[in-house]
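One structure below.
Complex shown without one protein chain; remaining protein chains in place.
Each chain gets a letter, A, B and C, in the order it is written, and its residues are counted from 1.
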Amino acid sequence: MYSQKVMEHFMNPKNVGEIPDADGIGIEGNPVCGDMMYLFIKVKDDRIEDIKFKTFGCAAAIAVSSILTEMVKGKSLQEALSLTKEDILREIGGLPSQKVHCSVLGIEALRKAIDDFKAKKGAK
Amino acid sequence: MYSQKVMEHFMNPKNVGEIPDADGIGIEGNPVCGDMMYLFIKVKDDRIEDIKFKTFGCAAAIAVSSILTEMVKGKSLQEALSLTKEDILREIGGLPSQKVHCSVLGIEALRKAIDDFKAKKGAK
Amino acid sequence: MREVYLDNMATTLLDERVLEKMWPYFRENFANALSPYPMGVKAREAVELAREEVAKLIGASPSELIFTSGGTEANNFALRGLAYANRKKGNHIIVSAVEHHSITNPARALEKEGFEVTFVPVDRYGVIDLNFLERALREETILISIQLANPEVGTIQPIEEVVKLASKVGAVVHTDCVAAIGRMEVKVDKLGVHSLSLSAHIFYGPKGAGALYVKRGVRIQPLIYGGIQEGGRRGGTENVPAIVGLGEAARLVRENLPQWKSHLSDLSMKLIKNLQEKVEHLHLTGHPEKRLPGHASFIVEFIEGEALLLMLAHRGIYVSSGSTCTSKALKASPVLSAMGYPAHLIQGSILMALSKYNNEEDIDYVVSEFPQVVSRLRELSPFKEGWKDMDKWGACAPH
Partner (left out) sequence: MREVYLDNMATTLLDERVLEKMWPYFRENFANALSPYPMGVKAREAVELAREEVAKLIGASPSELIFTSGGTEANNFALRGLAYANRKKGNHIIVSAVEHHSITNPARALEKEGFEVTFVPVDRYGVIDLNFLERALREETILISIQLANPEVGTIQPIEEVVKLASKVGAVVHTDCVAAIGRMEVKVDKLGVHSLSLSAHIFYGPKGAGALYVKRGVRIQPLIYGGIQEGGRRGGTENVPAIVGLGEAARLVRENLPQWKSHLSDLSMKLIKNLQEKVEHLHLTGHPEKRLPGHASFIVEFIEGEALLLMLAHRGIYVSSGSTCTSKALKASPVLSAMGYPAHLIQGSILMALSKYNNEEDIDYVVSEFPQVVSRLRELSPFKEGWKDMDKWGACAPH
């Protein structure tokens, strides 16, 4: 069902945790539906210096969280914003059709985290 | 499905044939339905001296024909007339329910043969 | 004693290779094909591989196949499912007079539920009357079900013609291919049908697995509702070993059909020719040319089929008959009746359906034994010299 890569990231997810003084937080999903992602980013010079996640959800949701954090860590905000669900699916070796929405979840959480960072920065 | 005895009589039926100068002939059944029996009897001193059959039909019909001829050969007409389908079924080791009618066929053919003999005798 | 199994329209001997493929799914990997852990995923993959094999065999796409418990379920599913899915368009159904029980009986049930069913007559070879069919077509005709090949007499029907006629009124065409698969080429695009049924145990696969092909875009109502198995169109825990067996049996047909076909037709031609030479008052039933390879069906006059069958079985030859006494329903073959044979002749019907396992020696054995058995039974028959007094006997009341 799941690719080798999905299972690896699910069993040994990278960048798990919270960033207490995060510059931006993105929350996406709904525990009522089964998938919920919290992304925490630390931004320096418009680059994602650090990123961590906490995810409630299925193996796909956890694996997407993990791979997404790896893909954008160290990237500029602009690069991060250009990430698509197809990029994630490619990187992760595909997902079963009924799980594709998990990749969307990751993209959305990331966008929200960056939006949150921008809003906070703007407010300063 | 069939008892050993039925199969024996079917494979090696006794008293097969016709009696050209039969004293009585009993015809019962209907080839349209699948079973048809011809019984020929030779009567002497109110006893069935000889009996032969020709049967178109299934294994049960042939076996019943054979065993019936054995059962009544040498018997008085009265004894023959008192034969029931249960007697035949007992002797033959039973028949599957959908084949019980074959035993009735035998009884009826025998009755008709005896009736025919009586009618011919009366006519003389 | 030699044993020659010729009852291959009733069921066939499972191919060893098929059983070998099924084997791991009985105990080694017994999981439910919906379970998400590896053992379940493997079962799922095996099921989908089987679906691909069946699809390849008939030239369909895997998503057009629905697994069923066999041919009977597939036919019931097609009849009811297509009838009800098209109920709004009309209520008229056409089936042939020589369909299998698993078509005629659901058709009769639909009749009681407000559908109108027309039975298309056949000629003496069992071929459907296309003119009648054409005249029977109406605006409200929604479904036509005609078998590709008849199991009792081997006759092959002109399905392409049926499809052409059906398209005039937009009716959906189902074809029962249970008897055909494994014996002749069956491709959905060539036939042009909307729906097609098959059953593994007739082509060296296991009992308990069949499939219904439903052309993409054709709507069908489920017969057996359950979970999301088979795209929600057929519920129930998948019978993984049987489905795997169906897939492998389909693969074997795809790879071997040309050889099997010529082997079967060589043997049956030899059988038919020899028996016709050796036995008098023997009539081939079904179409002399447009028939399934390996299919030899006859009427043997003056004797009854069950007796013939059992005496042959005693010599190791296994066949079937359409006689009243052989049928557990005690009804003479409706197929032969529809072809115009009078009941007393139908009593002597016999079917020898060959398989890929049969060989020349089998045929030689049958050719040497069969005439003896017929003679023996004719010795017992009051009609040995010919039918007599036939006017005396009326119709037969049901027992």
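Here, a residue touches a chain if its C-beta (ideal position, glycine included) is under 8 Å from a C-beta of that chain, and two chains touch if they have at least 3 such contacts.
Note that the coordinates shown come from a computational prediction; the quantities given were computed from them, not determined experimentally.
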> Looking at C:320, C:333 or C:358, which residue reaches the missing chain?
Replying inline: C:320
>> Touching the hidden chain in the complete assembly: which of C:73, C:248, C:301 or C:369 does that?
In response: C:73
> For the full complex, which residue in A:54, A:75 or A:112 touches the chain that was left out?
Replying inline: A:54
> Given the contact definition stated above, which residue among C:239, C:265 or C:381 touches the chain not shown here?
Replying inline: C:239
>> Residue by residue, what part of chain A touches the chain that was omitted?
In response: 2, 7, 10-11, 13, 16, 30-38, 54-62, 98-99, 101
>> To test your reading of the contact rule: which positions on chain C touch the chain that is missing from view?
In response: 7, 10-14, 16, 19, 26-27, 30-32, 34-40, 69-73, 76, 100-102, 105-106, 108-109, 199, 201, 206-209, 221-228, 235-242, 306, 309-310, 313, 318, 320, 326-329
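In this section, only the chains that are shown with their structure count from here on.
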>> Can you work out the whole-Å distance between the CA centroids of chain B and chain C?
In response: 40
> Between chain A and chain C, what's the gap in Å when you average each chain's C-alpha atoms?
Replying inline: 57
>> From the mean C-alpha coordinate of chain A to that of chain B, what's the distance rounded to whole Å?
In response: 92
